[in-house]
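Take a look at the following structure, please.
The complex appears here without one of its protein chains, the remainder shown in place.
Up next is subunit A:
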Amino acid sequence: MSVAVEFRNVTKEFGPVRVLHGVGFALQPGRVYGLLGENGAGKSTLMKILAGYESPTTGEVVVDGAVRAPGGGSRAAEAQGIVLIHQEFNLADDLTIAQNIFLGHEIKKGFFLPPGRPKAESGPLGGQGATRSARPWGSWFLDDKAMREKTREALAQVGLPLDPDTRVRKLIVAEKQLVEIARALARNARLLIMDEPTATLTPGETERLFALMAGLKAAGVTIIYISHKLDEVERTTDEVVVMRDGLLVAREPTASVTRRQMANLMVGRELADLFPPKLPAPQDGAPAIKVRGLTVPGWAEDIGFEVRRGEILGFAGLVGAGRTELFEGLLGLRPRSAGTVELAGKPVQLKSPRDAARHGLTYLSEDRKGKGLHVHFGLRPNLTLMALERYAKPWLNPVAEQAALRGAVQEFGIRTGSLDVRASSLSGGNQQKLALAKVLHPGPSVVVLDEPTRGVDVGAKREIYHLVQRLAEQGLAVVVISSELMELIGLCHRVAVMRAGRLQTTLQEPNLTEEELIAHATGTR
């Protein structure tokens, strides 16, 4: 049950811009491929073509020796067993797991027919062919029992012991991910494309995913694994395929390249040190922010910390440890039941992000599209939104705003063809730089950066690290929340570790190591 895929000279143009310049390579069945490339390298577009969401401008996709006919869409690709698992999940929150897994491919039965019988040609988990074409006359009614049964099988296969009738809304992110994979399996996936599957998983969950991937590989499923986390690519893949600027630049057995070589291939140049050299932590001076006994019911309990001007404090912890929620509580976005906050030595009452911004504290959300940027807006209104009073006296001054945008584009290295595009047209890394520019635009003295490099390629990561360093140098107090331990170790003076809503410890050199962080985050110490 495997599938052989070959790209033949595939190009793709969006209007006048060519994002794929003739990509050709073949994938052997039953292997795990790591697909690497910076944001904008064309890997997502290529995968969308493979999964049927886009069709190539020229060139062809060959599946099992046959050229795929254009215009079939993702349904045709799914029929060939090719399924793309999106970075943002495509699950309907209010439906149950079973309803989601069979959404658009429901098993039906006739009123007069015995239930569960009329499935003529379904695969081991109920393929979609039967429900569409060869359905007997009168199959109008949903066969919930059969779907529940198949769902249970698929869930068992991915190791998720949940009731098929559970609503997806109740699942945590990692479980949703597994449901997505179960859905792919329920459609007889033979080639699975996973886009940044571990971005929101805890180390434990990541391990389970890797075990599942190994199982799928053993069962003959081909996996294309897209990730910016090179250590994961190194661990899980057989071969790496590197793309750059719409071209295939390298294809090597994973064992033969180092992580550093992978990174260099992606950026196309020798990658200078990812992290800037650490500046000594400021020893004296009053804390710019001092938090005592902060409790956000259900998420964080009795948390205290302080950050000096020029200091970078990291927050480590597993997903669900309460880091984001702690800071949302601090900003008044969640109710808090106890705690005091002092900014620059003065006690403050923060009831909303507006209060916080007024007192010189701003927050970059981890959820760029949902909470960070107005992706449908242009760059200018995004940049100035948090400091709009500055441009409204009382009439907004678009010329001054535009000048500010030009400055920010320079300062933050936002790469865009024109200043008058929507934020959504920027690549992930450049959107993130815009989001950073936005939260810094009011000129805060304390800035909280939640996952500042999530979904960002290596080149942009490096720029962001240097930027964070620069902020500290300019005398800001910086808090970095991150799930990437290397990032915290490479960037921060001290790292606070949270577990299950409590502050476990605060590590600093020489104890600031990956092992120590994991031990405290998982509670094995």
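FYI, a residue touches a chain if its C-beta (ideal position, glycine included) is under 8 Å from a C-beta of that chain, and two chains touch if they have at least 3 such contacts; residues count from 1.
Basically, contacts and distances are computed from a predicted model.
Trainee: Which of "ABC transporter permease", "Outer membrane lipoprotein-sorting protein", "NADH ubiquinone oxidoreductase 20 kDa subunit" or "Cobalt transport protein CbiQ" is the UniProt protein name of the chain not shown?
Mentor: From the choices "ABC transporter permease", "Outer membrane lipoprotein-sorting protein", "NADH ubiquinone oxidoreductase 20 kDa subunit" or "Cobalt transport protein CbiQ", the unshown chain carries the UniProt name "ABC transporter permease".
Trainee: Touching the hidden chain in the complete assembly: which of A:V409, A:L434 or A:L467 does that?
Mentor: A:V409
Trainee: Which candidate, A:M213, A:L333, A:L440 or A:V456, sits in contact with the chain we can't see?
Mentor: Answering carefully, the residue with contact to the hidden chain is A:L333.
Trainee: Using the document's definition of touch, tell me which of A:P161, A:P277, A:G417 or A:P510 contacts the absent chain.
Mentor: Result: among the candidates, A:G417 touches the missing chain.
Trainee: Over the whole complex, note the residues of subunit A touching the chain we left out.
Mentor: Considering the whole complex, subunit A reaches the absent chain at 14-19, 40, 42, 245-246, 333, 352-354, 356-358, 362-363, 365, 370-378, 380-381, 385-386, 388-389, 391-392, 394-396, 398-399, 402, 406, 409-410, 414-422, 425, 427, 430, 438, 442.
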